[in-house]
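Below is the structure I would like to discuss, written out as structure tokens.
Left out: one protein chain. Kept in place: all the others.
Right after this comes chain A.
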Amino acid sequence: MVGAGHAGLAASHFLRERAIDHLVIERGEVANSWRRERWDSFRLLTPNWQTRLPGHAYEGPDPDGYMTAKEVTRFIEGFAALSRAPVRTGTEVTSVRAAGDGYRVTTSHGEIRCRAVVIAGGACNRPVVPPFSEAVPPSVRQLTAFDYREPGQLPDGGVLVVGASATGVQLAAELRRSGRPVVLSVGEHVRLPRTYRGRDVLWWMDASGVWDQRHDEVEDLARARRLPSPQLAGTPERATLDLNALTAMGVELVGRWAAVRDGWALFSGGLRNVFSLADLKMERLLDTFDAWARTHGVDPGPAERLPPTRVPERARLRLDLRGGEIRTIVWATGFRPDHDWLHVPVLDDKGRLRHDGGIVDHPGLYALGLPFLRRRRSTFINGIEADAREVIAHLAGHLAARAR
């Protein structure tokens, strides 16, 4: 197993259940990404009652609250202890190669031979930043979501936040609250209300079965896997953090950042359409919830509809990056996994892992914890149980066939 995040540990749990000998190799500590790769005010956007792993669930007093990164770390540590996972911390996997009918794994502390490898190194190892960031004038400071900790770390003055998914809207709100002028560059996004008809919107995703949609069921899996995270934040007030909320706070919206020319940032003039796409998609999803509620005799509260996303009177199409208005750019343009250590020919021309529901295109190689791996909920902590159970069942079948 590569990685002791919740995915690697869940795999370990099911391997132990089947009495299959294994090791979990972790470069840092258990739950490393929650310790090192989140900003200070970070909270999960999934409610506590949904933070569940095989045989381990939240038992505190606030099931509808949202965990801080520290609490998630503690939760995952608790799971590791409970399932007595054989974790080797402080050990980095530097190479995985096919060898005989198994794999040779090179680590910072020597080599390991094994019959199967589960890639659980995480889907969000590297922030993705567009190539034109290199053309940004040096007078503007650039940060990614990995570098960002809190507003005080930034110079005074304006901030351009790029990307309006979960990370981008949360950081834009926090930076605006710190008193800074904030411009948010908005491309395609997923709009959701925090609560709908009196319940957390993720309660609906869970209950209505939308989250259980399988990878072999959706029409366009490649698109579903690319879907950005929803505009949601886990706050004690359970407030909606859509673009209207940000506009009300005084955040200025501009279109998708398309290019840098002569020190100017150029934004798309297609803002209105990304609003329409997101509004229409949200309406359809809420219709699905209403239909589900009707057929299941559930009536938690009257149907609601949100007002359409407010289009700015005049969205700016360009912004002078040398003019001093913007002192910092925060890139919230997504993350990607790091597979540099994987020396097995299983990556496509875009560097993505070729796999069918976690069964990688090479016997004995598996993956867990990637977006929409087997289900829509795969991206989330609560999605790992079913995925890991099924992937490990396949792995056990593979080992049994080899042994025969």
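One rule holds in what follows: a residue touches a chain if its C-beta (ideal position, glycine included) is under 8 Å from a C-beta of that chain, and two chains touch if they have at least 3 such contacts; residues count from 1.
Convention: contacts and distances are computed from a predicted model.
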Among "Glycyl-radical enzyme activating protein", "Fe-S cluster assembly ATPase SufC", "Acyl-CoA dehydrogenase" or "Osmotically inducible protein C", UniProt-listed name of the chain not shown: "Osmotically inducible protein C"
Touching residue (missing chain; options A:G163, A:G255 or A:G364): A:G255
Contacting the left-out chain in the complete assembly, out of A:A99, A:A135, A:L280 or A:A393: A:L280
Touching the absent chain when the full complex is considered, from A:G269, A:G323 or A:G351: A:G269
Chain A residues that touch the omitted chain in the full complex: 255-256, 258-259, 261, 266, 268-270, 273, 276-277, 280, 283-284
